[in-house]
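One structure is given below, represented as structure tokens, and several questions about it will come after.
Up next is subunit A:
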Amino acid sequence: MTENKKFKRRATVRVLEERCKGCWYCVNYCPTKVLVVSEKLNSKGYHPPEFAENIEENKVCIACHLCELYCPDFAIVVEELK
Partner candidate 1 sequence: MSIMEDLRREEEKLLRTERLPHVWCPGCGIGIVLNAFLRSVLRRNMDPNKLVVVSGIGCTGRAAGYVNVDSFHTTHGRAIPFAVGIKFARPDLNVVVFSGDGDLFAIGGNHFINAARRNHDLLIIAVNNFTYGMTGGQHGPTTPTGAYTTTTPYGNPDRPFNIPHLAISLGAPYVARWTTYHVNQLQNSIHKALGMKGFRVIEIISQCPTVYGRRNYMRSPLSMMEYFQKNSIVKNDATFEEMELTYNGKIVVGEFRSVEDIPTYEERYEDIIRRAQNEGGD
Partner candidate 2 sequence: MTEKHLKEGYYFWSGDVAAAEGAIAAGCRFYAGYPITPSSEIAEQMALRLPQVGGRFIEMEDEIGSIAAIIGASWTGERAMTATAGPGISLMNENIGLAVMTEVPIVVVNAMRGAPSTGLPTLIGQGDLMQARYGSHGSYEIISLYPNSIQETFDLMFDAFNLAEKYRVPVIYLLDGLLAHMYERVYVPPREEWEKRIVRRKRARKGQLPYEPDEDLVPPMPLIGEGFRIHATGLTHDERGYPNLTPQAQEKLIRRLNEKILRHEREIWKVEEFMTEDADVIVVSFGGESRAVKAAVKKARKEGIKAGMLRLITIWPFPWEYIRKYSADFIVAELNYGQIYHKVREYAETKVHKLNKMGGEIHTPDEVLKRIREVSGK
Partner candidate 3 sequence: MKVEIKFGGLGGQGIITMGFILANAAALYDGKECVFTQDYSAEARGGASTSEVIISDEDIDYPHVEKADYLVLMSTSAYRDYIHKLKDDGILIIDEDLVRLPEGENRKVYAIPATKIAEKLGNPIVANIVMLGFFTEVTGIISPDAMMQAIKDRVPKRFWEINERAFQEGMKHAEKNL
């Protein structure tokens, strides 16, 4: 849990799954790779991303909000942790 302190800001990513169309910009452009393609399918048949932070591997959300900016479908909400 010590790695944690390296990051000034932390956040979690909430995915509005029904809006997602599976372009994977978010997964691709995440600088810390905390998003992965999920196994599940939404009602339109797309695999939405899921938040898979792994602190051991330094895959930690740093609240850069880039996934939000790249998402063409308004499907991502980055929620910062206090």
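We adopt the following convention: contacts are C-beta pairs under 8 Å (C-beta built on N, C-alpha and C of every residue); 3 or more make two chains touch, one makes a residue touch a chain; residues count from 1.
A quick word on the picks: all candidates are chains of the complex that A comes from, given by their letters.
Treat the numbers as computed from the prediction; the structure is a model and nothing was measured.
This complex places subunit A in touch with one candidate out of 1, 2 or 3, and it is 1. Residues of subunit A touching candidate 1 in their complex: 9, 18-25, 28, 44, 46, 63, 65-66, 68-75, 77-80.
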